[in-house]
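One protein chain is absent from this view; the other protein chains keep their places.
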Amino acid sequence: MSTPTATAPDRTVSLREVGPARRGTRPDEVVIALSPAFAGHFTKTIVDVPHAEVLRQLMAGIEEQGVTARLVRVLETADLAAIAHTAARMSGSGISVGILSRGTTMIHQKDLPRLSNLELFPQSPLLDAPVFRMIGSNAAQYAKGEHPQPVPTRNDQMARPRWQAKAALLHLKEFDCIEPGRGPVEVEAVFGPGTAG
Amino acid sequence: MTSTRPRQSLRTEILESRPVNLDGFVEEWPEKGLVAMESDFDPAPSIRVQDGRVVELDGTERADFDFMDTFIADHAIDVASAEASVAIPSAEIARMLIDPGVSRGDVLAVSRGLTPAKILDVVKLMNVVEIMQGMQKMRARRTPANQGHSTSARDNPIQVAADAAEGALRGFAELETTLGVVRYAPLVAIALQVGGQVGRGGVLTQCALEEATELELGMRGITAYAETISIYGTESVFIDGDDTPWSKSFLAAAYASRGIKMRFTSGTGSEVQMGNAEGKSMLYLEIRCILMAKGAGVQGLQNGSISCIGVPGAVPGGLRAVAAENLVASMVDLECASGNDQSFSHSAMRRTARAMPQMLPGTDFVCSGYSSVPNADNMFAGSNFDTDDFDDWNTIQRDFQVDGGLRHVREDEILAARNKAARALQAVFAHLDLPSITDDEVEAATYANSSNDYPLRDVLADLKAAQSVMDREVTGLDLVKALESAGFHDVAENLLTVLRQRVSGDLLQTSAVLTADFTPLSAINDPNDYAGPGTGYRLSGERWEQLKKLRHVTSASNPETEVG
Amino acid sequence: MTSASPPTLNAADYPLSINRPELLRTPTGKPITALTMDSVVSGDLSPADLRIAPETLQLQAQLAEASGRPQLAANFRRAAEMTAIPDQEVLAMYNALRPRASTAEQLAALAERLEGTYTAPVCAALVREAAEVYARRGLLARPEAGGDADAGAPAGSPAATPVTTAATAAAARADREEGQPA
């Protein structure tokens, strides 16, 4: 595991609900869809990358490409494909990034079947800040109709003994935070100390 | 993190750096099914039979059965004996399992009527030594065996052939492969088949792929059996896997209809990992899988958590549950390929301990995939044991006088087999006009350890050739012809004999393997007859002499030399 | 093949390849002893000669029954029926049995086809049983399922193998086999 960006640990994020999520019309937006417990019940991924940093890097990757990011929290499911697909259908560009509290991430597109995806990052223990930046960047490039090289995925045979059970536990906890019947809500990220802009 | 911590003792520092602390451990959460086998949320045993039909199962009325309940009630449980069997106190059944005076057959007469909750109730009473004792008696085949993984990180067929030959020579009764690049499958499956028959005639091979291709390779006689047919313990997870007990039963019959040996795969932890354990313990759900497999009429099961081993491995009593699930498969008369096939721990001590409940009593296949290649080449994401562990495994067999299915083989024999396998494959490729295998590759295969030790192949040419193998409908018969015409008469004869077995169907029976002289050995003609000390399978005679050999053993007659 | 009624076997007859080779024939009618190297080299053998015959599966079913394994025997009986069904259609039928892949009518048609075309009553019974359970558990395809991947495929038609469904299942299984934390 590589280290997160040097200055990261200071930053915090809180999410402010601004109302029901709506369908976007701007073709230059990517919707980032957060799972029920992201930056709420949980504050960091399975390998302790702070959710503030995850979000900041995803958004930075999108912004660097000249695309805007919009945040949505999905409350009635903790299924990554469902979260990402819901967001894709709300995205003006049709592109979304879905993310679970433990870090598992997926880039989705509105016309794809729910169980499919553009890019999937299933090994949450191997995702660090630079990877989240690249995921954001790729999502934005898809939104622009470009064809980025897929973010290289890594593999670690020993992830099983170390992380398999914790991943299952986090998964169960996330399920506990589901609020059945509540539609997706639009949220705003308010970053804590350490930011300049 | 950089913050200052309280001072640590030097001993703690050493302990912190031990590999076992890289493993993950979690607390139980029984409400969600994150618990090995002791949960208040598992159902209590019950059964009611009316008009030859189960109308209540473990506290659920027939109208409320989910499809697992329905399938188990209608196919797995013997209605004639069910009420009587479930009425027997669990402690008494548990005692039957360990009592040498009660035969395997006597236990089966009871177990065929048991419900999932009742079986759980029985094994919950047993500690790990009792579970091992039960396994020693309930294993279907008298003679234990082992299975190897023979794969290549580069999907290099020459490597697979050479490692298959060495693996077969070392004793694996079955060899399994899979691919990085799926389109390589035909060439790698051919390599496995040819290499396996060089090492020891009668080794059975399989190639794990999606159903259609796997079945096709089997039907063509390029592979001999299949085991990656997954089943799950809850209805919702089963559906997530896009199957039902009925679709899987249909598939089981499809394999048998082509004369191909097959077993299902399941294991503790898969349901909770997929988030739908429905609040039941891992072992309870696995018992449902085992009974579903039984009801489908499949001859055996690969279980022992398998790819989810990190989940039971992280909770209290998890490995006891894993040992128990193997026992349950055996006590309902299924062949059990008992796991130990996936990377499990950073700790060598834990890796070894994990295998003892299977290795010491013996199972039908102690590992359902001991990596007979270095783990870096293992395309099943790593096994609990790999080639580096061969000498340790052989030593443990010798220490405890147990048969774990392998043996030490002298270097010259191994080199000869690897060389011959590579040459045989070279001849087969030439005969089938596949991209040639150079003498340099044969030389590399003879002495190699991993895929890095081989010259690179022209992958494009290989993939085109792999497609042509499918297009030209190359079959096992073509391999036999190729081997025969190139002068590898013995290998050709071995392969033909394996193919002929398909016509007889003998390998379809429970726990069947082929011995080196091509005798099918199954639970029918090699039934486990354990009846206490001095009975059952005993490591003795010629086999024990084989296992006494290690790489370095000082000669008693001349202590200045080594024997072997 | 012989016209005599099938022999009655018990466990001592196993393995048939060694103890009762005279009972074993290929689907093409050759005795198992004809499967020699000479016949391979001379080109007299075809891949069809290396398939199992339905009669043999019935014999193995007898052995399984005699060894106290009624479920295994039933599996062999279904298998004996299936030997007549072409490979592609077997796979198509399997796919049709996946959850929400077929309507009640399609499963009924599949059972009919098994019974009528292939004289496979045991397999047909399994399909009918599945249809009943699927109906109760909501696992039938909605008649005009639209939208997502798994639109129902007509049962029993090899041309309509629901490829997407199979692919999804393969992916799900790959996940599982991979067994990595997701």
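All chains are identified by letter, namely A, B and C, in their written order; residue positions are counted from 1 within each chain.
Rule of thumb we're sticking to: a residue touches a chain if its C-beta (ideal position, glycine included) is under 8 Å from a C-beta of that chain, and two chains touch if they have at least 3 such contacts.
We take it that contacts and distances are computed from a predicted model.
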(request) Determine which name in "Cation:proton antiporter", "Formate dehydrogenase (Quinone-dependent) catalytic subunit", "Propanediol dehydratase reactivation factor, large subunit" or "Urea ABC transporter permease subunit UrtB" the UniProt entry assigns to the undisplayed chain of the complex. (result) "Propanediol dehydratase reactivation factor, large subunit"
(request) Please work out which displayed chains the absent chain touches and list them by label. (result) A, B
(request) Sort through A:47, A:60, A:82 or A:178 and give me the one touching the missing partner chain. (result) A:60
(message) From the list B:81, B:236, B:468 or B:546, pick the residue that touches the absent chain.
(response) B:468
(request) Just name the one of B:376, B:396, B:459 or B:550 that touches the chain not displayed here. (result) B:459
(request) Among A:121, A:142 or A:163, single out the residue that touches the unshown chain. (result) A:142
(message) Suppose we count only contacts with the excluded chain; which residues of chain A make the list?
(response) 5-8, 60, 63-66, 109, 111-113, 116-118, 133, 137, 142, 145-147, 149, 194-197
(request) Determine and list the chain B residues touching the chain excluded from the picture. (result) 433, 458-460, 463, 468
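By definition in this document, only the chains that are shown with their structure count from here on.
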(request) Tell me, please, which two chains come out on top when C-beta pairs in contact are counted per chain pair. (result) B-C
(message) Taking the mean of the CA coordinates per chain, how far is chain A from chain B in Å?
(response) 38
(message) On a C-alpha centroid basis, what's the spacing between chain B and chain C, in Å?
(response) 23
(message) Please output the residue numbers of chain B that touch at least 2 other chains, ranges allowed.
(response) 273, 307-310, 342, 381
(request) Would you give the residues of chain A that are in contact with at least 2 other chains, written as numbers and ranges? (result) 160, 163-164, 166-168, 171
(message) Which residues of chain C touch chain B once you look at their complex with the stated criterion?
(response) 11, 14-18, 21, 24, 26, 32, 35, 37, 40-41, 45-47, 49-53, 56-57, 59-60, 63-64, 67-69, 71-76, 78-83, 85, 87, 90-91, 93-94, 97-99, 123, 126-127, 129-130, 133-134, 137, 139, 165-166, 168-170, 172-173, 176-181
(request) Flag every residue of chain B that touches chain C in the complex, lowest number first. (result) 66-67, 70-71, 74-76, 105, 108, 208, 210-212, 215-216, 219-221, 228, 230, 235, 238-244, 246-247, 249-259, 270, 273-274, 294-299, 306-310, 333, 342, 380-381, 473, 475-477, 480-481, 484-485, 489, 492-493, 496, 499-506, 508-510, 519-520, 522-525
(request) Using the touch rule from the top, collect the residues of chain B that touch chain A in their complex. (result) 1, 22-26, 29, 32, 34, 269, 272-273, 275, 307-311, 313-315, 342-346, 375, 378, 381-382
